[in-house]
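Here it is, the structure, as structure tokens.
The complex appears here without one of its protein chains, the remainder shown in place.
For reference, chains read A, B and C in written order, and residue numbers begin at 1 within each chain.
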Amino acid sequence: MTVSREVELEGHIIDSGMMQACFGIVMDLGGSFEVEAFDIGRSETAESYARMRVIADTESELRSIVHELHQNGANLSDPVDATLEPAPADRVVPPNFYSTTNHPTEIRHDGEWLSVERIEMDCAVVIDPDTGSGDTDSSNAEARACTKVLNAIEAGDLVVTGEAGIRVKPPERPRGREGAFGFMQGGVSSERPTQSTITKVAEAVAETKREGGSVLVVPGPALIHSGARDDLARLVREGYVDALSAGNGFAVHDVERDLYGTSLGVDTETLDHPRKGHKHHIYTISEVIRAGGIPEAVASGLVGSGVMYECVTRDVPYVLAGSIRDDGPLPDTITDAVRAQEAIREQAHEADLVLMLSTLLHSVAVGNCLPSDTRVICVDINPATVTQLLDRGSAQAVGLVTDIGTFVPMLAEELLEE
Amino acid sequence: MTVSREVELEGHIIDSGMMQACFGIVMDLGGSFEVEAFDIGRSETAESYARMRVIADTESELRSIVHELHQNGANLSDPVDATLEPAPADRVVPPNFYSTTNHPTEIRHDGEWLSVERIEMDCAVVIDPDTGSGDTDSSNAEARACTKVLNAIEAGDLVVTGEAGIRVKPPERPRGREGAFGFMQGGVSSERPTQSTITKVAEAVAETKREGGSVLVVPGPALIHSGARDDLARLVREGYVDALSAGNGFAVHDVERDLYGTSLGVDTETLDHPRKGHKHHIYTISEVIRAGGIPEAVASGLVGSGVMYECVTRDVPYVLAGSIRDDGPLPDTITDAVRAQEAIREQAHEADLVLMLSTLLHSVAVGNCLPSDTRVICVDINPATVTQLLDRGSAQAVGLVTDIGTFVPMLAEELLEE
Amino acid sequence: MTVSREVELEGHIIDSGMMQACFGIVMDLGGSFEVEAFDIGRSETAESYARMRVIADTESELRSIVHELHQNGANLSDPVDATLEPAPADRVVPPNFYSTTNHPTEIRHDGEWLSVERIEMDCAVVIDPDTGSGDTDSSNAEARACTKVLNAIEAGDLVVTGEAGIRVKPPERPRGREGAFGFMQGGVSSERPTQSTITKVAEAVAETKREGGSVLVVPGPALIHSGARDDLARLVREGYVDALSAGNGFAVHDVERDLYGTSLGVDTETLDHPRKGHKHHIYTISEVIRAGGIPEAVASGLVGSGVMYECVTRDVPYVLAGSIRDDGPLPDTITDAVRAQEAIREQAHEADLVLMLSTLLHSVAVGNCLPSDTRVICVDINPATVTQLLDRGSAQAVGLVTDIGTFVPMLAEELLEE
Partner (left out) sequence: MTVSREVELEGHIIDSGMMQACFGIVMDLGGSFEVEAFDIGRSETAESYARMRVIADTESELRSIVHELHQNGANLSDPVDATLEPAPADRVVPPNFYSTTNHPTEIRHDGEWLSVERIEMDCAVVIDPDTGSGDTDSSNAEARACTKVLNAIEAGDLVVTGEAGIRVKPPERPRGREGAFGFMQGGVSSERPTQSTITKVAEAVAETKREGGSVLVVPGPALIHSGARDDLARLVREGYVDALSAGNGFAVHDVERDLYGTSLGVDTETLDHPRKGHKHHIYTISEVIRAGGIPEAVASGLVGSGVMYECVTRDVPYVLAGSIRDDGPLPDTITDAVRAQEAIREQAHEADLVLMLSTLLHSVAVGNCLPSDTRVICVDINPATVTQLLDRGSAQAVGLVTDIGTFVPMLAEELLEE
């Protein structure tokens, strides 16, 4: 005696690997299947469709298989509602809570599929059954599903548990060169045509801006040390940067360059190492503290150039997230990791394209909050860093193993001379 | 017309590079000198002595030269007191404050040289003129000098400014193989005899313990992923670890291994990737939050093995410092970077030997607080990480480019089978 | 008006990615297809079967598609013979020659599928129509297909050209843990459980030996520098190494350790740097030249231990391939790259399992000659090296990012204490 259920796959199910993944899941979990229908897209952009019957020995095995298929994009023809359980206490989820992926996700509630708002990975999903105030006649009209990180859970929150009534739509990696992001294939390597790739990145940034999208830049202090500060400042000034997510060190060295002409004590133009240069960063911190913060230092005329200066002057919002290796920190730095994550989360959900420039810590923090369909460009000279950042199931991530000290100037030249 | 002053150098002034540095400083800063006496140590351990007259065109040039010589270990025969200025406000230092190195430092106050307590780099030095309560007749008997990080400065603190009255004793790298730390020469390389080096590291750890010293271990999550968890747990259990400085992720994966047999979803013994394995870390966090924290989870029997378990069971103090890339975090994690730094600072000043194991972030945070004469062993598979960690002016730092997944087991075997 | 042909796929066509690749090829090349039959294997080891009709606008387009499908493992129901053209001169192939992959390949000749002997990538295929001497009545009974590198082509060789009559069977990566090689999933990373992986590698080596297979070791000089020489020597002595493929430098430092106790001047046990140690390698070369070569140096008693000593003593064949960075070279080193490649090619085709230990140059040279179904284990501390070595379409390649100085000792312990 076996049990079975019918599931459907739609979209670029071959190119995206969805079909292979689904077949593999069935076999891994001890089931079997029959392909009942298979319509292949006739053109590059046409979508395909497959319907298959999944067979298992027990209802519980079947449920597990079907859940995993859901997680990989397969849909059930006869879906059920998700199970909800109230959180027993603040910060405490019900035992069998559903932990999110970063892919677009829907929760079935009262027979309706609710899109999960602010999707990001490793969160719980909380259902708000009726957010309307006095809107009593339409019981579920206002029901919403939203992610919550574990430490934001409040007692009584209705948390999705188990495996039923959840469906996930992993992004499809479309064949060919549709748009500016179809240009990267294969793994991470430093042996790629750098200039041509920078041209493509510039096109993706320009396209995002043309379409009214928002560009989030996540730079590390190496950007300043490697001499690319003025070019990033130009990009901010010219409106290519809508938000900046960095750390205390980035801001310190950016301002150090303004106050002392150095970055970590090295004159980035002459390459001189002036006497006491290794103290410039701590003097910089001291001066900014004295001024009361970066905006105050800009207002007072103390700081007159650089990335932070342009952000302040142009009202580009920034988050400076603290870390245990910070000197100072600056008054502008958010020292609490949970509060900093909240600020980063806001930035991540606003962004349409993210440029991660030579910082592993901040890039991972931003990446943790990103839905899988946000465009991401990671640039680092260390291939292991790029590999780690790309390895998050995003279909829209591009990695470049190159020198930030030449990447940013060349990107600025491409964008500003268009 | 020129001015001149006599300075002296003592110790292993040749091997340590002190003499070369001092000669270079004089020439760099436009001065000249005459060597008036030069007694070379006749044996490997004997110290040398040099006295030289430094000549400059102006008194101010001379002062700069003499200050830099001080910073590099030269002493003046006719010293003056350091200048003190009160901090104008909380967190605000006087403009010309002296920023510390990580070398043993003395401040001249009321004609006496005070050792700076809790020396670490990039701090201000605050003089407490009389810490005795009613001990009025001996005005300076109780004067003390102590470092303060910028954000700990309080209005009115007497801060050392300028360049006079400060002397620094950079560590000397003695010739030959005195003790367990004389074994590493040359730069960072993966092409070193690994097993022999691990034997030497084990000797250094054993020597530190024999002498009643304290061993601080700074491990990253890669240690758990690479399968070395049980060996580190054994070292804690057998008393080789006196304190642990880690992050949220380290503790999460250590407990994940206990609860689910995996680390980041991979079974570290069978190498299997169980289904839902990539969710184990978030389930782990959820379980520990539910228990109330790691000690509570140990007390309740939920957690029964691993590094954190041994720390709790054996009362080995630990700091879990938060970061913006943390999931959760665990209730035990200190999320505020400034508070976490304070906790790390306490650990760093207690430690006689620090083992930095595959974590750049926490190693830098600990390293920032270390005096230059604390023994440090950095282990990482990435040579750039080891280079960065060693590049802090420590004379007692040893770097190994090797795999933490074999280093810790071999170290444990060496130590536990002695 | 369209043309169409039926193709079949058999085997682990889902897990191996073959089906996805084939569907992708059709779409890339502008064709379409209909799946006519699809039988999925019901158990982990059962094979699957798919039959599909490929449709294109022109016969020439269809041919291109079908050829690419062949290259990826699909078979045609109505095959044609391959086209042969004679080589116009020595070392000169016909213009449209077929260049091989490293996968098992068959050539259709006189209606029969001939297995290509000594398959390796980037070669021409030469058909020898009748190798029998006087065997005249059976015209094609003795026809053979064999690879030839370009510089071995002789005028008149019958070279396969075009795209017809060629079929390729890419290796399938079977699901689960069949045999010792099913243990590695995912990309290259240093954050894997090292000890457990070494245990698996030891099992694979032991299994290969039990089955009468041949183990080829490809070590670099870093193995000697990192102190693993005695352990590799033990593996040779105990019969775990059937052939050795190395360079001049490996042999020099192995013998240097015997003659002077150092490797590149460093005592690999005490870590001392004896005076003149940096000259030991050139003295070693000079002594071996004086002796007449390594076997002569062993025979005369000059060399009494080490990897080369064990190879000579136990008649384990070795190739020392020269390179432009060699000192000396030793009389045993083959200095001509083409002759050295020929010697390496023989080793590669004999091997059932290849251990590549910390040498990019020699590993690539060996890898170039390997069929895709030979088991390969690559060990290097640099993840980029491991990535590059694995990126050759082999289904039986395992990469470890670890320290050769601990890997070899642990492997030896696992194998010799079984």
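To be clear about the criterion, a contact is a pair of C-beta atoms (placed from the backbone, for glycine too) under 8 Å apart; a residue touches a chain by one contact, two chains touch by 3 or more.
Computed from a prediction, not measured in an experiment: that's the story for all the values here.
Here the missing chain is touched by one residue of A:148, A:225, A:279 or A:325, and it is A:225.
Residues 14-15, 17, 19-20, 23-24, 27-28, 32-35, 38, 40-42, 44, 175, 187-190, 383-384, 387, 391 of chain B touch the missing chain (whole complex, contact as defined above).
What chain C contributes to its contact with the hidden chain is residues 28-29, 64, 68, 91-93, 97, 99, 122, 150-151, 275, 279, 281-283, 285-286, 289-290, 321-329, 335-338, 340-341, 344, 361-362, 364-365, 368, 382, 384.
For chain A, the residues touching the chain absent from view are 177, 183-185, 190-197, 200, 221-222, 225-228, 263-264, 266, 268-273, 381-382, 401-403, 405-407, 409-410.
Criterion: only the chains that are shown with their structure count from here on.
Taking the mean of each chain's C-alpha atoms, the chain whose centre lies closest to the overall C-alpha mean is A.
Two copies of one chain, chain A and chain C, form a contact in which over half of the residue numbers belong to both partners.
Here the spacing of chain A and chain B, counted between their Cα centres, is 35 Å. Chain geometry summary: the mean Cα position of chain A and that of chain C are 40 Å apart.
Contact of a single residue of chain A with at least two other chains is seen at positions 28, 384.
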